[in-house]
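Missing here: one protein chain of the complex. Every other protein chain is in place.
In this document, chain identifiers A, B and C correspond to the written order of the chains, with residue numbering beginning at 1 in each.
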Amino acid sequence: MQYQNTMKVSFISKSQNEAFARVAVAAFVSQLDPTVEEISDIKTAVSEAVTNAVIHGYENGEGIINVSCTLTNNIVDITIEDKGVGIEDIKKAREPLYTSKPELERSGMGFTVMETFMDEVEVESIPGKGTIVRMRKKLNSLK
Amino acid sequence: MQYQNTMKVSFISKSQNEAFARVAVAAFVSQLDPTVEEISDIKTAVSEAVTNAVIHGYENGEGIINVSCTLTNNIVDITIEDKGVGIEDIKKAREPLYTSKPELERSGMGFTVMETFMDEVEVESIPGKGTIVRMRKKLNSLK
Amino acid sequence: MDIIYSVKRGNLIVKIYGEIDHHTSETIREKLDKEFKKQNVKNIIFDFSEIQFMDSSGIGVIMGRYKNAKERGGKIGVFNLQPQVERVFKLSGLHKIINQYNSLDEAISSLQ
Partner (left out) sequence: MDIIYSVKRGNLIVKIYGEIDHHTSETIREKLDKEFKKQNVKNIIFDFSEIQFMDSSGIGVIMGRYKNAKERGGKIGVFNLQPQVERVFKLSGLHKIINQYNSLDEAISSLQ
């Protein structure tokens, strides 16, 4: 039988909400009894994507960030969406060490972290309209 | 200066999501540095209202529950909304020990818990349309 | 959520690890009633040391077990309540019908 569950969370693009977003996703995923490592991988990836929406998407201004999480058996699907400036060159953006904000001491490792800690990362973006990051992770700690 | 922050979370009325909902609200409120007691009061009240939406609102069937939380300085405002069966007699529903589901071993103490642990609890309901519970708590542990 | 049982001098001792809410209370109720049926005991003693959270669903669980124990002429005892659980206990009036103890030994000797 298929187990399915889903949640959505929306919040203002304040840096305080980065911690909230990763804890909310972790709390939701924890119903699948993941390992500590799986949960911390997911928290880290969510933190990166939400931070990008705050810093790059809305350039530290105000906007709404939408995060959704769907569980299908042991598959975790997460999307992080902003309606901010968007990304011109997604391929370049995903390169390790590339950052458009070195003056803010960004490391350019955000996408690399997401790709390392999750199984799949897809980025969809329209300049001037916003960005959606879709991430998937299969939990090996099946219930 | 006024500090303001807000979040919304929506999820399916599964009993698994009761824990998720209270942890999400607690994670959001924790940016105000509340005491352990304040946080556990809020978690308990949210748990009661969300459980009511699951058991009574949707009668253990499927529906969407919306929870929002707004912080205004040290005031925490929380709403829990379902589009379920609604409540005919709100006054009676709020009486301690009253429950319409004694066969499920409900204690009838849900609203009493909310009223004890929060400063204000308002219930708005239309039979056949759904219920909104609005709760407010002032944190005395000002940042 | 995990439950560990033991039997001592006619008491079923129940230690729950986790949170007691509507979701977990359904499993707790089911498992507990099965164990109570199996064992030749009168009283149920709850070890609350590892429960950091309980909402009013927990009140329902305890009241229900109170009735079951009463049918056998037994009682319910609880010990080691954590602060949040203590507050829910107080406001529910449970502390008026359920005996609260500081330790398992105290519970066992008082419930004799």
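Quick notes on this structure:
By definition in this document, a residue touches a chain if its C-beta (ideal position, glycine included) is under 8 Å from a C-beta of that chain, and two chains touch if they have at least 3 such contacts.
No experiment lies behind these values; they were computed from the predicted model shown.
Shown chains touched by the hidden one, complex as a whole: A. When the omitted chain is restored, the residue from A:G57, A:G110 or A:G130 that touches it is A:G110.
The residue touching the chain not shown here, chosen from A:V54, A:V67 or A:L139, is A:V54. Counting the whole complex, the residues of subunit A in touch with the unshown chain are 15-16, 18-19, 36-37, 40-41, 43-44, 47-48, 51, 54-55, 104-107, 109-110, 112-113, 116-117.
By definition in this document, only the chains that are shown with their structure count from here on.
If you average the Cα atoms of subunit B and of subunit C, the two centres end up 26 Å apart. Per-chain CA centroids place subunit A at a distance of 42 Å from subunit C. Separation between the centroids of subunit A and subunit B, computed from CA atoms only, is 27 Å.
Residues of subunit B in contact with at least two other chains: 16, 19.
Shown for subunit C are the residues that touch two or more other chains, of which there are none.
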